[in-house]
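Missing here: one protein chain of the complex. Every other protein chain is in place.
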Amino acid sequence: QTFESDERALLKVDNGISFSKDSLFLMNLRFRMQNRAGLNTFGGDDFGVEAYEMRVRRMRLRFDGFVGTKKLQYYIQLGFSKADMDLENSGIAQPLRDAIVYYFLTPNFYLGFGQSKLPGNRQRVTSSGNLQFADRSLANGFFNIDRDFGFFAYKTFIFKNQSLFQAKGVISTGDGRNASKTNNGLAYTGRLEYLPFGAFKNVGDYSEGDLEFEPKPRLSIGISYSANLKATRTGGQLGPALFDQRNIYTLIVDGMFKYQGWAVLGEFFSRDATDPITYGPENQIRYVTVGNGINIQLSRMLSPKSELAFRYSVVQPREDIISLQDRTEESIVGYSYYIRKHRIKIQGNAGYKWLEGLPSFENTGNSFTGMFQVEFGI
Amino acid sequence: QTFESDERALLKVDNGISFSKDSLFLMNLRFRMQNRAGLNTFGGDDFGVEAYEMRVRRMRLRFDGFVGTKKLQYYIQLGFSKADMDLENSGIAQPLRDAIVYYFLTPNFYLGFGQSKLPGNRQRVTSSGNLQFADRSLANGFFNIDRDFGFFAYKTFIFKNQSLFQAKGVISTGDGRNASKTNNGLAYTGRLEYLPFGAFKNVGDYSEGDLEFEPKPRLSIGISYSANLKATRTGGQLGPALFDQRNIYTLIVDGMFKYQGWAVLGEFFSRDATDPITYGPENQIRYVTVGNGINIQLSRMLSPKSELAFRYSVVQPREDIISLQDRTEESIVGYSYYIRKHRIKIQGNAGYKWLEGLPSFENTGNSFTGMFQVEFGI
Partner (left out) sequence: QTFESDERALLKVDNGISFSKDSLFLMNLRFRMQNRAGLNTFGGDDFGVEAYEMRVRRMRLRFDGFVGTKKLQYYIQLGFSKADMDLENSGIAQPLRDAIVYYFLTPNFYLGFGQSKLPGNRQRVTSSGNLQFADRSLANGFFNIDRDFGFFAYKTFIFKNQSLFQAKGVISTGDGRNASKTNNGLAYTGRLEYLPFGAFKNVGDYSEGDLEFEPKPRLSIGISYSANLKATRTGGQLGPALFDQRNIYTLIVDGMFKYQGWAVLGEFFSRDATDPITYGPENQIRYVTVGNGINIQLSRMLSPKSELAFRYSVVQPREDIISLQDRTEESIVGYSYYIRKHRIKIQGNAGYKWLEGLPSFENTGNSFTGMFQVEFGI
């Protein structure tokens, strides 16, 4: 089993903690936590504090690297906070987030087998450690396609003018992470990305905010389509169990633009299902969240380490479920101070959420939110 | 607390990642995952796909080594997949698999205290990372005695002709891993093993398939007996809660033979309990799985890295529970491609399962199964 090499194994701590031996072995060990203290107002014109959200939102351990050859890579991520394990909403603890093996046919064409994020909307695929707000958007919450288990294929085409084209395809269970036996309706997800002006610095197309101060404009446009057949949960890979199976179709178009400290992220969602409402034995209702959503974020680096960002997000449920689900909008302004880029940062958010398109304060259900968050990782 | 030694601590990556200092300290860090995609047919003569099993079946972290002296060893294993934590059948997450401290009186005689596998049938004691099929056998599922917490004693006798004799004894709770307070009926397990032709290469008596191509014949014969007094679960250390306590007695005889790429594994089980059926307050039934079982595996290495294997397993419930539990049989053929021996391998299995001794396809309940599995570990 021994790797034949005269070199001693090498320890480095620059990028997490890495254990390596030539091109024969690598394991990076990383952790990160997100500690936060936030508040929500009662809503309407009562601006008193209704509830605090003070908790460890995320606590992750990560192992990645290769064994024997750089062609054979692995990625494992575990999460231990209550929310990481999906224990806010369900009773089944799920520490396992990612566990996937990759085989690189070429440096630009690789296959994966295991559990990982589906190539859905850009913000969901961006690590929670690379966000510029404390949470992902309202629209992401409703329409993202999260993680799944299956077969993944990723191919990148590099053109002479440095522009890039990427194609991603996945066949997966459609039931989300850590599903047990699944029915015979699988999920099929495809995504195309085009980067006309070439690659972002430090994979900046999947990291929010232009911390790299791109000297030239960078743009990435993506489009994803997912068909989740015989889905059993309200959001396909996410949400409580439906009372009946439904086919769920999700279309996503998104883009990221960065230039000299400015960054713009835009995401459009559209989810479709025939007959989205299902009924339980006592006429309880669970429905597929069909409709449209938008998330737009604009940010500017104020200094090499500080950033101001603005987000607007809206969820517009489709006509046939509008009596069950209000149109919801949110606006948030965020300030981030990046001590060690995204690894160690302090963030402050202030937001306002309103229902039915009625932003005035006195409307019941409308509320303010504030959040202070510290991210710490290696 | 400092270990007095001039040597610097040493990092190696040949066998997992190991941190060591002379003979004063060792910790090996390992992980492994098993990702799989399988299917079951509807059964009877409907050969359509009823369900897929696509998931991370196992995701384990392991720490082992010694502290201060090689006489004082430890072994810790954590599991994070849904099945690892027993969340397929129960609601209580159990990431802790092994946590045991060993004291070596001599290199061939050691005592253990903690949670670990009982010395039951050979396939159960063999790590799930050293199997030649994706899953253990049908008979193992019914009759194995799994893990438990208690006092362990292991002694090996080496004779002049190189033959080995091993004696293993355990006093344990009888309630399986991570039990809370337990009643005053404990479990007593003993096992004897005889290796007439000497030790297998690389502990091959507890690793399936003859990956070492034993140049001379190797054989191990084992016999285990377990008396689980006042047991509270259907399988003693495993299964749902019985409605009453029962004494459960399990006899196991097994053997492993290897020679020049051929390997034969045989296991015979017999489980006994007086009055095995217990009744709940509303006459619900839970019963001890009494009866007999057999597992036979035959394999041959086709090349230094590839193997063909065949398994037949049968479970014959005892007369008094036969109305509750059908006789069940399975045949499986498996192909394994060992990239880095058992650590990184690709496996394909195809099997057929039939009930009541009636193998013909049109019988309801009979079904085909197929499985593709990738194991990846360090």
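Letters A and B mark the chains in the order given here, with residues in each chain numbered from 1 onward.
Heads up, the rule we're going with is that a residue touches a chain if its C-beta (ideal position, glycine included) is under 8 Å from a C-beta of that chain, and two chains touch if they have at least 3 such contacts.
What you see is a predicted model; the values in this text were computed from it and never measured.
Only one of the listed residues, A:G65, A:P95 or A:P317, touches the absent chain: A:P95. If you put the hidden chain back, the residue from A:L87, A:L111, A:V264 or A:I294 that touches it is A:L87.
Only one of A:L11, A:V203 or A:A350 touches the absent chain when the whole complex is considered: A:L11.
Of the listed residues A:V49, A:V203 or A:A241, the one in contact with the hidden chain in the full complex is A:V49. Contact between chain B and the unshown chain involves residues 1-3, 8-11, 19-21, 25, 27, 63, 67-68, 72, 74, 76, 78, 91-96, 99-101, 113-115, 149-151, 172-173, 178-184, 186.
By the touch criterion stated above, the residues of chain A touching the omitted chain are 11-15, 17, 31, 33, 35, 37, 40, 48-56, 59, 80-82, 85, 87-88, 91, 93, 95, 339-341, 343-344, 374, 376, 378.
Operating definition for what follows: only the chains that are shown with their structure count from here on.
Between chain A and chain B the centroid-to-centroid distance comes to 38 Å (mean Cα coordinates, whole Å).
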